[in-house]
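A single protein chain has been omitted from the complex, and every remaining protein chain is retained in its original position.
The block that comes next holds chain A.
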């Protein structure tokens, strides 16, 4: 189910119409005007980048890094090959927005990447698509073909000197391949394992060449910014949090789905849009930014607005915008056990603290969930987590630790109860 309100990316997209994703429909919605504008006016590369900077667009892949700034790191005068790469690996539990971009509006992404290619002087780009969304991958390939045929993509785009090739690549469903350098390794045909940074992709990326990696949603926001102007995008959100953002709402709500709303919208509004709590149950907690983001209890969450700054002030992260809503029937130990299992499975295994620590965390939490917790286990979890976070090559270890820290902080009594009584306080209801 997808609902879009006041969209930037989904502006005018009729998700019920079978052909809304096609080139014609996109062009009818004003698609590829941004690209024409750039090419017609021979807009200097710096100006494109400046526009993206001014829009306040922050990376939608999780870290929220300003996109325009990232683009400015690319050595524009570098003479050799350079690449732009789109990250559609979307493996984070709770996140399902990029899939809908490919499904309903793939040309927004294609146009965004072409503009990025123009701005950074690259001749080729790749879109790395999560291996388990194969139908969307196929649709994207079709959309690419449409764009090529129409002259938006390939050699001498729209008859100009500007050429840009874009290719789709599907992965095999490993979460770690969403980490940008693991993605590059995988794209090169190697095992998907993060690289140590520095060097950063902007100097040593795909095939060792300067590369910029952005999330699908980040790229897909660019055509609007160029067409309608940075100011308009910025105004759609709030200062330092420009634009609208896709939120993948899941969990105990009546209407789970993707919602594109202005940054700064109160969480309560988003919850209402999603139909409110299912079965009239009470809201217990929310993970506001995907499974790696710290969980927030209902009271805190209800006072937040949905933007980078507000969520961060509340002690969590906006992350990828995956909003996981939990009602009062959720046993927090069970919920955490599930998350811990995920990271234990998905660690790439190269760093000692992550390889060994994710399994350790999971086993201790599993024990507690099964009434076999021991005194000292919470301190143990805390200490193991401290030995992991910030000690590894990529942020997966941190992502595995954040939930543990936040669950045991906000719902400590549930853990203490289980350890003391050999059973959980909340009788978890699976639904």
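Of note:
Just so it is clear, a residue touches a chain if its C-beta (ideal position, glycine included) is under 8 Å from a C-beta of that chain, and two chains touch if they have at least 3 such contacts; residues count from 1.
Criterion: contacts and distances are computed from a predicted model.
The complex appears with one chain absent; UniProt names that chain "NADH-quinone oxidoreductase" among the candidates "Spore germination protein", "NADH-quinone oxidoreductase", "ABC transporter ATP-binding protein" or "Electron transfer flavoprotein subunit beta". Screening A:65, A:134, A:167 or A:196 for touch with the missing chain picks out A:196.
Considering the full assembly, A:348 is the residue among A:184, A:285 or A:348 that touches the omitted chain.
Not every partner is drawn; the one left out touches chain A at residues 174, 176, 191, 196, 198, 344-353, 355-360, 363, 374, 380, 386-387, 390-393.
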